[in-house]
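Taking it in order: structure first as C-alpha cells, then the write-up.
Removed from the display is one protein chain of the complex; every other protein chain stays in position.
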Amino acid sequence: MGEKPLTPSRLAWRRYRRHKLAMLSTLVLLIIAFMCVFAPLFTKYHPDTQIRVNGVLQTFQHPQSGHLFGTNDKARDMWANVLYGGRISLEVGVVVALLSTFVGTVVGVFAGFYGGWLDNLLMRFTDLFLAIPFLIGAILLSQLPTTQSWARTIMGPAQSVRAVIFVIGIFFWMPVARIIRGLVLSLKEKEFVEAARAAGASDFRIMFRHLVPNCTGQIIINTTLAVAAAILTESALSFLGFGVEAIFTPTWGNLLSNSQDLLDSYPYLVWAPGLAIVITVLCVNFIGDGLRDALDPKQLSV
Amino acid sequence: MTSDPVNVDMVPDGATPDARPVAGESVLEIRDLHVTFKTEDGPVFAVRGIDLDVAAGEVLGIVGESGSGKSVTMLAVLGLLPKTATVTGSAKFRGEELLGRKPKDLQRIRGAHIAMIFQDPLTALNPVHKVGKQITEAIRAHRSDMNENEAEVRAIELLDLVGIPRPEVRVRQYPHEFSGGMRQRAMIAMMIANDPDVLIADEPTTALDVTIQAQILELLKSIQERTNTAVVFITHDLGVIARVADRVQVMYAGRVAENASVDDTFHRSRHPYTGGLLASLPSLAGPGQRLKPIVGSPPSMLFPPSGCAFHPRCPLAEEICSGEQPPLRQIDRPKHVTACYFAEKLAKEVDA
Partner (left out) sequence: MFRFIVRRVFWALPVLIAGSFVLFVALHLTTDPVKAAIHHNVSTEALIKFKHDLGLDKPLLEQYWVFLTHFFRGDFGTSYTSQAPVWPPLRTALVNSLVLGAFAALFYIVVGVAVGVISAVKQYSWFDNAATGLSFFGLAMPPFFFGLVTIVLVGTFYETHFHSSTPLLPFIGGIYSPTTTGFNLVDRMKHLILPALTLSVQEVAVYSRYMRTGMLETLNADYMRTARAKGISERRVIWHHAFRNALIPLATFSAIDIGAVAGGLIITEQIFGYPGMGFYFLDAFHNADYPSLLPWMMIVIAFVVAFNLLADLSYAWLDPRIRVD
C-alpha cells in the first residue's frame, strides 16, 4: 500500500484528484489567471490604446487575426481589455473572498465562543444588515465617497477598484460569520475543547489553535465560492452602473455592461467579457464542488 | 393470531404459505451468500460465503465483531443494501427465493413476514412523524382492510403490549419525546405489528443503558415465547447471546466460524475464535486475573487474509491455515459445525 502516512490533507487531496471536473477547472483557471497576470506576454496592446491604421481609428473591428476579440467603439483592442480587465475582476474576486472570510471567521469564532451579549450583539448586527437587500445597500455604499470625504479616504474614490472591493466585501463577511459561529457552537461542546482547557490553554489559544482548524474545510469551501460570487456581483453592480468605472480600469463587469446596447450589431463585444465571466465562475464553482467532496468531514476517516 | 390473506400478485416461484410455519420448519435458508461493496478504494468483501438456517420458533444468535458481516447478511436477505452492493447466492424464506427479486415483491415480505429492528432507535425512527403514525403505516402497508382509526387502535394495543405506559397518549407523540428504551420498544411494536414469521434484531440493545438492555431482552423473549416467532439476534455481546439464543452462529471476516447450540457454544466450543471471545469475557477471568483479549485486530475487508481469515491472530495456526479456507464440518457433537483444521485438537483442550 502507501509508504507515506495517510494524513487527512493527503486523503483530501487524493479525493480531490478523483473529481475530474475540478481538476480540469483548476487547470483552466490557472491558465486564465496566468494569462491575465502576465497579460503583456499575450498582447502587445494596452487596454487604453486607441488603435489607428494609417491614422484611421479602427473602431468596431470584427474578430480577426491581430484582434482576437475585435475592437470596440473607442478603437481599443478587446482581447487586451479582457486580459487586463481579468486582472481586476480576479483581484476583486480573490481579495473580497479572502477579506470577507477572514473578518467573518474572526467575528464568528468570537461570537460562537463567548456567546452571551457579544454573540447577541453581533448577531443582531448581522441580522440588521441581512434585512437590507444586498444590492440596495451596495448601491448606497458605493455612492458614499461622492459626498463624504472620510469615506473617500477609507474606500478610495467612488467606484474605484478599492471602493468596489470594500462595498462587496462588507456584505460578504456576514453569512460567513453566521456559518462559522454555528460551527463553533457545535464544536465548543466537544471533549477536545474541555481537554484543552483542562490543560490550561487560554481562550485565544483554544479559539485559534483548536476551533478554527476544525473549521478549515468549511472555510476553504466558502472562500472559493465567495470568489465566484464576488466576480458575479461585480458584474451585476457594473450593469446597474455602480461597479468599477471604466475610466479607472476595465473589468469584465464594466466591459460587459458598456457593450450591452451593442449586442445586436457587435455581439463579440458582449460575448468576450461574458464568456470570460461564465468560464471563470464555472471553474471556480467546480473547484468548490471538488473541495466540498474532498473535505467532507463525514469522509475524513478511512 | 390472524394469518395473512393470500396475496394475489405473487411471483410464480414459490408462493408464501398463508398458514403459520410449523415448529421445526425452516423459515430462513441462506446458502453461499456473498456480498461485495463497490467503494472508492476498491471492492470490499463484506460477506464471503455464508450458510445459515433458522427454524420456526427458534432464536438464532449471530455473534461477531464489527466488520464480520453479520448485519450485512440480514440486510441482504431483505434487499435493504445500497446500490453499491453486489449480492450473490441464495436466501429462501419458506422456500421462496428472496435474492434478485424486484423491490415490489420484497415489500410484501418486509414487515409482514420478515421484520427487522435496528440498533439506534433515535435515528431509526423518523423524527417528523408521530410514533403512532409510523406504527399505523406499518400496519396499513399490509392490511388494506383496515382504516386509519382501526389501525390506531391496534397501534395502541401494540404499545401496551411492549410495555409502554399510557399508550393512548404516547401514540400521538414524536420520537424525541420518548426515552431511549421506550423508543426501542416502540420500534419493536412497529415491527411485530403484522405478526412476522421471522424477527431480525440487529444489535437492538447496544445503544441502550445496561438496565434498559435487560428489559428489552426480556420483552423480546416474552414476545418470542408467546408468538413462536423465529428470531435472529445479531450482537457482539456474548452475554446477551447466553440469555436469549437457542443456537449460535459465530461469524468472522465475512465467513462462518462456528455454528452450535448455545450450550455447546459456551461449554464445548470448537473454534479458536469462539474460544478467544469466551476467554476475553471479564466474568470468566477470576478476581485479580488479567483480561485475555484476542491479539491483533479484525482484518480489513478490502484485503481479507487468505485461507482462514483468523489465522493471523490464532494461537493454533499453522501453514495450512493460510492456504485454503477450512470447510465447515461436524466434529463430534450433533448439529455442531466448525471451520477449523484443528478443531479436534481444540476439542480435547476444551473438554478437559
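To keep things simple, chains are lettered A and B as they appear, and every chain counts its residues starting from 1.
Keep this in mind: contacts are C-beta pairs under 8 Å (C-beta built on N, C-alpha and C of every residue); 3 or more make two chains touch, one makes a residue touch a chain.
If you're wondering where the values come from, they're calculated on a predicted model, not measured in any experiment.
Visitor: Missing chain touches which shown chains?
Guide: The chain that is not shown is in contact with A, B.
Visitor: So one chain is hidden, and I want to know which residue out of B:187, B:217 or B:230 touches that hidden chain in the complete assembly.
Guide: Here the residue in touch with the unshown chain is B:187.
Visitor: Which of these touches the unseen chain: A:9, A:146 or A:202?
Guide: Selected residue, touching the omitted chain: A:146.
Visitor: Check each of A:116, A:133 or A:200 against the chain that is not shown and name the one that touches it.
Guide: Missing-chain contact among the listed residues: A:133.
Visitor: Would you indicate which residue among B:112, B:162 or B:277 is in contact with the undisplayed chain?
Guide: B:112
Visitor: Mind pulling the subunit B residues that touch the left-out chain?
Guide: Within subunit B, the residues that touch the unshown chain are 75, 78, 80, 103-104, 106-112, 115-116, 118, 120, 123-129, 137-138, 141-142, 174, 176, 187, 190-191.
Visitor: Using the touch rule from the top, list residues of subunit A that touch the missing partner.
Guide: Touch with the absent chain occurs at residues 124, 127-128, 130-137, 139-141, 143-144, 146-148, 151, 228, 232, 235-236, 239-240, 256-257, 260, 263-264, 267, 270, 274, 277-279, 281-282, 285-286, 289.
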